[in-house]
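Pasting in a structure now, in structure tokens, and then I'll have a few things to ask.
The other protein chains are all here in position, but one chain of the complex has been omitted.
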């Protein structure tokens, strides 16, 4: 059994991690920490866990954590970078679900996250935990930067086009939409049901923190910078991200069928990426609660604009599920261990 | 492996059954029938099943069905009663998720369901599949009448009071509320999101088909008829039933603490009934996707009115999950086999 | 034109008051105060008001307020009682949408609201602003205690039965359900869309502040104390309250038809109470945005239990609309001035 610690488990990625790990056949949860909720049984905050997890929040204790095989950080940005080094040095594997180790360019990171980075050395070592791109590195990693939710949906959608040099990369558009759980569990007026339900809006148009992360990933595949306009929107539902990505074919004679074949081949061995049949219109609910990205490829009216539709559950493939997937890879387990649940429909 | 057939799998109880059975460790789905959708891969209708179930709807075929160990009917009312006999006679166990075998009084059944009963003999043999009441009979049953959703929530809530003779049974009130999946997957104007969301209403006040079913169950416990006012309501959410049940204590000196102790004892060995701590306010989401009934007991202002709060997922403990639970009991499996999923929160 | 001041306009009753008053033909809004939002144009907080209201929040200023004809308090409980006296003494009419003046028994009020009452004298003078009961007193009132949302729905539903002595009043049940806007616009985890949508639950079972208010109103009609079990529930929608009220007929020979006739007569002259045709099942959306209470009367299975269904928009007939209705009465306007909008369906 893998001994697991979770730092900061009161938010939505935390409870989702608990839901997945409590049912994971190879895992033993040792500790779940929260300074503010110290002593509170987890199942009192999250009654869905009653009967499944008999653990209370505890104060972060390095003795306990260094005794784990792996520690997940489900903390706000800026916490993991202050604690990861000690753990890594103690031989504990670390998976950070926040953004501390995602951006390789420290200055860029500081600009978007508004703080100095406490541990630039580890950034270099950290492996960006998108298994469909970095599986080999993940296997041997000591520290994983678990990708953001939007970056997962957009990169899995666009990478095959870019890696194969099929589209112009100076004016990519990713029009992305997320359910409200993406805003987290913090009390805020904007995320009240009376405010956010029955409405739809764009946000972060001037610049969203996931923009540099997506651009970094696409640039690696492109072997050059890319130009990307990224507009996130808030959808009045709890879970789910849909990204509609627009790009222009370099060669207008390429057909939808060819692209379909390309995607199917690209992801043929990926258990958590489902290239839907030609013409499909993936719904976010088809992945609700499941660790899965479903993708459809369209070339409307046979023109030269490719439209990629990509859906994930922001809390699963976009956060906690992907983190567990990374853990499975790191520890040599079956990649889908604990991740076989079928999406909840209706 | 238990060979399973499903008749009529296109509705919500059908797809939920598929979700549960596709992940059940001891089950092999042999056939899923639908006259109208014959030939259609199940995963095309329900994309959440893509990759988990490689089966197409087929026409009902007695040769295939009699070769199963158990056949579930997830059909509209009135179908199972025309097919069950042949299956039972062939030694196949039958679990009807519809209402054909729930009411022992054939005339009463006909009145509420508006048709002649095609198979009164089997009604007598059928076991009402509420395991918390009839576990022993279920074990040896050949035919299970799987309870309705409201009846499950209300009976599990009220039975301890009635069995113990604690409340007056001539004027019980069950004010129940259901998510819209309870209305089924049939196209109807009233169930359109534009009609049913952002609104709340009572329905079936003059008389709902679950009324005689609930009264029958309570009367058995009461060893006498009960008087019950049952008012169902439609809640603008997909899954979940909450029942708020009001009854009057015969002895006003009985305290909430005593009732709490009584319920905890009553359900101490039940894995799928959770008596919440005193003062709890169970949310339907705490059982979303899970085979579980959570119950809380209140005696407001220390008066003589007991208020029981009972929540279930109408598609799981209120339908498909309970059916699988019955199957587990009938086949001597662990009662929670395939039913250990944690509710999806948020 | 009536000069209007609003104290505390940042909450949902505040913005609803603004929506109604900005379109009221006889009203001129002089000031809308908020200490915390001082200086902020109202339309920046509530973009629906852009182009309709060119006013900024200002600090409460007695000079401005005493210059108004009427001042509405859309403040948290406990504010109006500290400011009303000065206004009333200055000849300004006051309408308090909070609870400061609703309960005549000061000690009872203190118990439920957890503070000393700052102005017991005014409580005595205050008129409970339920026009269908107290129209004559409202006309001459200097201070109106605008009713709570649940109390409006429950009282309008039950009063005809009680005033006419038709039902037993020692064991009334009001099972009430409210949309999430009833919880107000304060940031709270429990009211996040990710928490409250797709779920249903009872709350306040042990005791809700609207209980003494309802009991007070029913007792006046009953000329004696009443016994009431009141259980509020949270519905995953923004606006609307539905109350399902259960009571037992003293004379079981009374028919639904007789009760229907009684209600129709009782509310024949009321423009804001709609007694629906026999057998109706009122939906909350049928009053969304409208100052209206719709009521239906049922006697299920011809028994002796009367079921009254009553729906309102909690922010309109349950708060701001009723406040404007009271203002109209106080100033001799047509009672429906500014209140003729049709509910928004779908």
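Each chain gets a letter, A, B and C, in the order it is written, and its residues are counted from 1.
Simple rule for what comes next: contacts are C-beta pairs under 8 Å (C-beta built on N, C-alpha and C of every residue); 3 or more make two chains touch, one makes a residue touch a chain.
The shown structure was predicted, so the numbers you read here are calculated from the model rather than taken from an experiment.
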Touching the hidden chain, out of A:35, A:201, A:223 or A:265, is A:201
Contact with the hidden chain, among B:191, B:254 or B:278, goes to B:191
Full-complex touch with the removed chain, picking from C:286, C:305 or C:325, is C:286
Given A:177, A:209 or A:266, the residue that touches the chain left out of view is A:177
Listed in rising order, the subunit A residues that touch the chain left out are 171, 173, 175, 177, 179, 194-195, 197-203, 205-207, 227, 229-231, 233, 235-240, 242, 244, 246, 248, 279, 281-286, 288, 298, 300-301, 303, 305, 307, 309, 311, 346
Those residues of subunit B that touch the unshown chain are 12, 179-181, 183, 185-189, 191-198, 236-238
It is residues of subunit C that touch the chain not shown, namely 12, 15, 19, 22-23, 46-52, 181, 185, 198, 238-239, 274, 276, 282-283, 285-290, 294, 315, 340-346
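One rule holds in what follows: only the chains that are shown with their structure count from here on.
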Taking mean C-alpha coords per chain and comparing to the overall C-alpha mean, nearest is chain B
At the largest C-alpha centroid distance from subunit A we find chain C
Per contact tally, chains sharing the most pairs are B-C
In whole angstrom, the CA-centroid distance of subunit A from subunit B equals 37
So, in whole Å, the Cα centroid of subunit B is separated from that of subunit C by 38
Cα centroid separation, subunit A vs subunit C, in Å, comes to 45
Listed in rising order, subunit C residues that touch 2 or more other chains are 179, 194-195, 197-198, 236, 238
